[in-house]
Structure formats: structure tokens, C-alpha cells
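Down below is the structure, laid out as C-alpha cells.
Apart from one protein chain that is not included, each protein chain of the complex appears where it belongs.
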Amino acid sequence: MTQLTLASILTQPVGVSHYLIVGAVLFVCGALCMATKRNALGVLMGIELVLNGANLNFIAFGSPYLRKASETMGLDGQLMSLFVIVLAAAEAAVALAIALNFYNSFNTIDVDRADQLQG
Amino acid sequence: MDVATTLPKLLMIAWLLPLASFAITSLGYSVPQFLGIRVRYSTQVYAAYIAIGAIVLGFVLSCIALFGCWLPAHPLTAASHEGGEHAAAQEHATTSPSLFRYVAQHEAQEAASHAEEHNNEAPPYITGDWYALGIFGKLRLTIGYYIDTLTVTMFAMVTLIASCVHIYAFGYMHDELHDYTDHEVHLADGEHLHRRGRFHRFFQYLSLFSFSMLGICISGNFAMTFVFWELVGICSYFLIGFYIERQSASTAANKAFIVNRIGDFGMLIGLMTIWSTLGTFNFGDMKAADGTVVPGVFSQLHRPENHYRIAPTDSMIAFEGRNQIAEAIRKAGSTEPVAMEATVKAEVARLRAEDGTKWGHLLLFVAGVGIFCGCVGKSAQFPLHVWLPDAMEGPTPVSALVHSATMVAAGVFLVGRSYPLFSAEALLVIAVVGCITLFIAATIAVTQYDIKRVLAYSTVSQLGFMMLALGLGGWVAGLFHLITHAFFKSLLFLCSGSVIHAVHSNDMRHMGGLRKKMPITAYTMLVGCLAIAGVGVPFLAGFSGFHSKDAIVEQALSHWHHNWADGFSWLLFVVPVFSAALTAFYMFRLWYLTFAGEPQDHHRFDHAHESPRSMTGPLVLLAVFAVIAGWGLPSFAPGPFANFSIPNLLEQARPIGTLASKPGVYLSDLFIPSEHIAHAPEMFRPIKLPAGLAAITAAIVGIFLATVIYLWKSVSAAKLAAAMQPLYQLSWHKWWFDELYDFIFVRPVHAISAFIAQVMDRGLIDGIIHTLAWIARGCAMVVSTGGDRWVIDNVVDTFAEKTWNLGLSLRSLQTGRLRQYVMFIVVCTIVLFIVASVWRIAVAGP
Partner (left out) sequence: MEDPIYWPSFFFLLFSAIACAFAVAVVVTPNVVRMAFYLVLSLAATAGLFFLAGADFVGAMQIMIYVGGTLVLLIFGVMLTSQDRFISMKTSNFELGMATGVGVCLFILLAVAARSIPEWHGLTAQQVAEIPLEPTAAPLGMGLLGARVDSPDRSGYLLIFEIISVHLLVVLVGAAYLARARRSRSGFSLTSDG
């Protein structure tokens, strides 16, 4: 097991796990963003971050440089991430439309005010 | 233009016009009404215009058919007494376009000259089919036509009277043109019935009625006749029950319908006999598609080899002598079809020759009497006459139509139409029934006070006269009386309607002196009374009824003359003459009570007024016909009018083989004399003179007695009634016929029905059903309490309760806050991971 030190990272190629950790950071940041922002647009940005983290994972699993060629997903990972990007764009458009509608209706952008569905 | 093609088309149009009117008014008024749309009264008037237009146009077409088509092709000859008919027949034969004659003319002549008394062959006629309803093997049910002089004459008469009635009804039914209050219907809350007027519906029914009657007249076969026969029945049902809310009206309608069904049952038997032995329903000879001529009912029974005398057909003999034929076949021993057929033929010929000609006559008798049964119902003859007086519940124009031109005329018409079917014995039955009817009805009419009821009984009585005439061999006399009676009886009814319209009562005791208030009605009615009484100058001229009644009495006397030996035939002469006197008596009693003397009810008298012109117009027209219907035009009259008179018309229409006298077969003494015997010059002294004198004497005596009692009041009617109490009661209670029928038929039926309802229905069937129901209910209760309520309901309830509680407990989780949901997701993910790791470490090892 290779030591995860700064030096060893600088001198050796990185692996899937490094990418996964970066993805995890983005993912957790996105989730926290969703959990803490009261602004609806902030929540949206959190979602973008989460999707990005996931995307990074797909790329990492599909990359030929990060692990043995026999194990990689090849182009499948990249195609998946392409789809995710496209869907994220669509989702952003719809979510933004919803947010604007919400803003028009309630004259606020605070998601805590949108609690009409509470039990 | 060819008469054979033009005439059916003309008459078909005249026939179908009322149907078109009915269809239009149905679609235009009844269908919307059925759908809940109220037809405005101003629109309802048009129904009357349509119906009147249709029937008047039908009358015009009938006149064109009679004077424009038929008479130019078949000119009338003066009624000559000896050999005239023969010459006429010969002349018709040469001019007739009929293709369906199956005997060459000279053969007929030859055959006739060999007979001891000449007989006539078929009159000129046109027959054919319009439309085949269905063909079942040999049986063809078709809508066809049989047009002879009788058809054309009836068409003209029916459409004329129907036109008058339609126009009259336009005035009479005016009450129906606004919301109507029926004072004779008492509702539960003591109020009178208020309802919408149904002006259009009345004319709708009238149109259908006219159509049905014309259908009977033009019908080409018995099946079609039967269809329209029933159609007439249902129309009369509708019209008699026009004021359906009145209990009496709906009862009367039911009575008319049910009583008619009894007669129709007999008619069905007759029809079955005809079809099963003759194999056809057609009146005339019909040309089949392959050119062969299919002989009709009449020509099968009157074959030239028998000198057109009535004789049972081979099939009738074969049916009655089936045992003999079977015996003959057994003896012959051959089973080859050809040989067997020959054997059968020989045996039939032997039976025909054997023992007089009795074989087959029973079937003939059954067929004739069966058909007559239908006529008994329709024409209100003796056992079934009870419906007609009750039919007065309908509006008066309907009574007029029913009593003159349509319903009751249909019965007499059918007897006249199927006259060649009747053997001597059947004719005797007809005569006896007619005689009984005319006497009973005349006696009842004497004491009644309801003006329409008197007229109704007089109708029954006059119908009896017609049947008597037909039964005694007076074919022309009977139908002549039918036509003259149609004129004066419709006149009388319309007059009585006018009176009722004016005083709003049917009771003659509320009338009196009305001639000052309504002169037109009074004097037209007087004309009608004189006509029905048969007033005239003997051997010269008189009212229409005089001529026809004279002919009937003559025929009755002729019959007595020829059956001198038997003990009862004098009754068939004396009773009609006596009844004729009664007729004159009660008609003038009616007239005096209504129009002469002092007003009995001043309140009603003051309100009385002459009827509107749409009502008096038809009265005057009919009065004219009631006077002149018996007269004839001389031979030098122009064109088709030469020799025109109703008896001459009818003489031309005389059915095949009815000119000769008919001796009885079973009753060997019976002799139905030829109608022409009485007209022979040598018979003037023994028959014509006494008959004419008897008829006019009867009329004068009757009128004189009525005048004495009701105009001069020399003898008190009440005292007279008291003096003849039993007779008065008998007449007043209508011979207790209704009570008798009630006792014999209605009560037992009720009793049996009640018994069956109580024992069979309630006791047995209901018991079984109740038991089954009880068992089913028990099972259901067990299942319901045990299975449903306890098991299933508990399960369902528990499940629902748990779900409800779960929902309640989960409710607090639903905070509605988006960010908390995200937190939940993340926390749950972490928890899942931890659980999965712990699981892996605990179970699978590190």
C-alpha cells in the first residue's frame, strides 16, 4: 500500500481514489450547501456541486490513466458524465423556472417559507 | 289510359292519403309531444287541415275513379228482371279489361243455358298484388287489391262520409283547442280534471281510421282484410277511449276491443278453414309470375261445370272423406304415387256424386260461419251487440263515423264481399242472427232517453236488417241498405252531436222545443228520421231508407213465399216489419222529445244556439244524400251517369254465383230464393205489392203512434209504460244482456282469477318463492354476521386503523422544510453505510 504523502503524490501518477476523494469533497460541499442555504438559488448551486462530484467519479472510473486498462469503464463513464451534464442543464432550467415562479408567487426566495406541504 | 292500371293507382292514392296524414301528424305532433315539447294550439289546428285535406282529396279521387274510370269502362244497365243480368254480364265481359278470367265467355253462356235457372259468373274486377309481406311455402301474405264495382262504390261512400265527419269535427272538437276541463272526471280531491287539449290527436286517429276502413274496402285477400280489420278495431279503441280519463270511456273502449276479439276468434277459424282447404286467400283469380292463373277463393267454389253454383272443392271433400279415401287406397293396394293420385281422384268424384252432395259442405259451412263470426263482432250482431251502445262514450263525430261508414260497415261489407263463400245453411244463420238483432235492438231503443244511445240501438237494429237481407239472399238489398243507412245514420249522429254541443247533455228529458233555436239541425234531423223510418210513396219514390228497406222486406217475403211449408220462416218477415214500425216509432219519439213541444230545461234551452257553419254544412250535404241516395238516373243521362243508381251499381258488382237461388243441403226444405225472383212481373201480386204495403204501413203506424203519444200527448207515455211494466222493464234494462254477460262470463272469470290468484299465486308460487327467499336470507345472515362483519370487517378495520395511526405518527416528520429533508437524506445515507459496515464486520468478518 502506497503511502499517501504529499511527496508520493507529486512523484507518482494519481489513482481513482484520489479523484474519488475530490469528488467526495465536492459532493459533501454540495450536500451541505443544500442543507444550509436558505436561498433557493443557493440550494440549486448545491445541487450543481453534488452533480459535479458525481460526474468526477464517472470520469475517474472511465479514465484509462487511473487504473488498469482491463478494469476501466472506457467511454461509458464519459458518456454517462455527458448525460449528467445535459440533465443538470435541464434540471437547472426547470429548477430556476420553479424558483422564479415561487418568487413571483410568494414574493420571497426563502425555501423555509415554502412549507405548505408540512404534515 | 288503361283502366286496369289507372284505377288501382287512383284508389291506392286515395287510400294512402289518410295514412300520409296520420304519419305527418304523428311526426309533427305526437313525437314532439312524446319528447316533452308542448305543441301550441295554433299549430294543432293544422293537423285538422291536413286530415281534412287528405280525406277530401281522397273523396275527389274516388269520384274520379268511379265516374271517370270505372263507369265509362263498365257502363250500367237498367235493372231488368229477366235475363237482364245475363246480358249485363255478357256486356261486361266484352268490355272488361280483366285478364284474369279463366273461362271463355261462350262456354259460360253454354253452361248457363243448360241450367234450369241462369246463374252469373264473376263480375268485372281488377286484382293484383302491390307488395308481398311474406311467402311461407304456399301461403302468400300480400298487400293487394281487388277492385270491383262494390270497392269503388264503397270508396266513394266512405270518403264522402268521412269528409263530412272530418269537417264537422273541426267545429265540434273546438273545445280541445284550449286547456280542457273534463266535468265528467272527478279527481280524488273533488276537483275536475284539467288537461291539455288534444285536437291534433283526434284528427290523427280519424285519419288512421279512414285509412283502415279504406284498406278493408280495397283489400285483395282475406289476410289483408284481417289486418285492416284489426286496425279498424284498434282505431275504434283509441277513439272510443278518447276521453281516456273518464272511467266509462276507458271501460267502453276495453269492452269494444274485447268483444271484437271474441268475434275475431271465429274469423280466424274461418280463415284457417279457407286456407287449409283452398290454399289461397285471394278473392280473385291472380296471374302468377309464370303466366298461369291461380284461381281465387270465389272461383274455386263456383266452378263453371257446376253452373257457378256453390260446390265444395275436391280438397274439402277429400278432407271430410279421408277415411273413405284411405279405405279406397287400401283396397287398390298400389303405393305408386300416380296410381294413388288416380285412386284419390276417383274416390273424390264418387263421394261428390254420392248421396246428394253433402260431402265437404260441413267445411264450407264452418268457413262461412267463421267469417260471419268476425262480422258479428264488428257489426254488433246479436250475441256481441253489447259494445256498440257503450261506444257512445267517444266524441260524437267518432260515433257518426263508427256507426255509418267505418267500423260497423266493415262487418256488413265483409259479409257482402265474401258472399260466394256462404252455403245456404250459413246464410240462414246470418239471417236468423240478423233477425234476432234487429228485434232486440229496436225494442231497447224504444225506452232509452240518452239521445246517442237511441241512435246506437237503432244502428244495431239497422245492421240487423242488413244481415237479414244478406242472409235471405238479398245481396243487393243488404248492401243498398248499408249505403243508404250510412248516409242517414251519419246525418242523425251529426245532428245529435249538434244538439249535444248546444245543450251540453245527452239526456232527451233535458231537451224539447229546440227546433226554434236550431232550425237547421232540427229539419236535417227530421229528414234523417223520415229516411230511417222508410217513408215514401210505394212504387214511386221516397227517402233513401224507403227504397232499401222496401227491398229487404220484399226479399223477406220472397223467402217466406218459398219456404211456406216450414213453421218459422214467417217470423223472418213479420219480425222485421214489426221492427220497422218500432224504428219509425222510436225515431220520431226522439225527434219529438228533442225538437218539438215545450222546453223541459229552460236553463239549457236559453243557452242553446245553432251550431257553426262547419257543423251545419255537412248536415245539409248529408241530408241531401239521405233523400236522394235511393233514386236513380234515367238511361238517357249523359255518359257515365246513364242508369246511375246505387242498386244498379250493386247489381253490376254482384259476386260470382249469387244470382241463382240456393237450396239447402242439410236442411233439405231450405230454399234461399234468388233476389231477382221478387222482381219478376208475375211476382208483383204475391210479393212486391204486399211487401211494399207492409213496409210503408209499418212506417206510418210507427210515426202515427209516436205522434199520438209524444206530440199530441193523447196517451201518457208514463201510463203506457206502467201498463206494460214487464215489457218496459225488459226494454229499459236492455234485456239484461250486460247483467247476463256479467253473470255468465265476467263474474266466473273474476272468481276463477281470484281463486287462482289466492291459491296458486299467493299460496303455491308465492309460498315457494318466500321459502326460497327465507332460506337465502338465512344463509346471507350467517355469512353477513359471521363472515362479513366479524372476519372481513375486523381485518379491514384493523388495517385501516393501523394505516391511520402510522400516518399520524409519520406526520410529524413532514416538516415541509426542504433543507431538513436534505439533512435527513444525508444522515440516512451515513446510517446506511454504518449499518452496512457493521453488518459486514459482524457477519462476514473484517
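Per-chain numbering from 1; labels A and B assigned in written order.
Heads up, the rule we're going with is that contacts are C-beta pairs under 8 Å (C-beta built on N, C-alpha and C of every residue); 3 or more make two chains touch, one makes a residue touch a chain.
Model, not experiment: these values are computed from the prediction.
A.B. asks: Which parts of chain B are in contact with the chain that was left out?
C.D. replies: 819, 823, 826-827, 829-830, 833-834
A.B. asks: Hey, which chain A residues sit against the chain that's not shown?
C.D. replies: 1-2, 4, 7, 9-22, 24-33, 35-42, 44-46, 48-49, 52, 55-56, 59-60, 62-69, 71, 74-79, 81-83, 85-94, 96-101, 103-110, 113, 116
Following the convention adopted for this analysis, only the chains that are shown with their structure count from here on.
A.B. asks: Averaging over Cα atoms per chain, report the distance between chain A and chain B in Å.
C.D. replies: 99
A.B. asks: Show which residues of chain B lie in contact with chain A when the two form their complex.
C.D. replies: These residues of chain B touch chain A: 810-819, 822-823, 825-826.
A.B. asks: Quick one: which bits of chain A touch chain B in the complex? Just the residue numbers, please.
C.D. replies: Spelled out, the residues of chain A in touch with chain B are 31, 34-38, 43, 111-112, 114-119.
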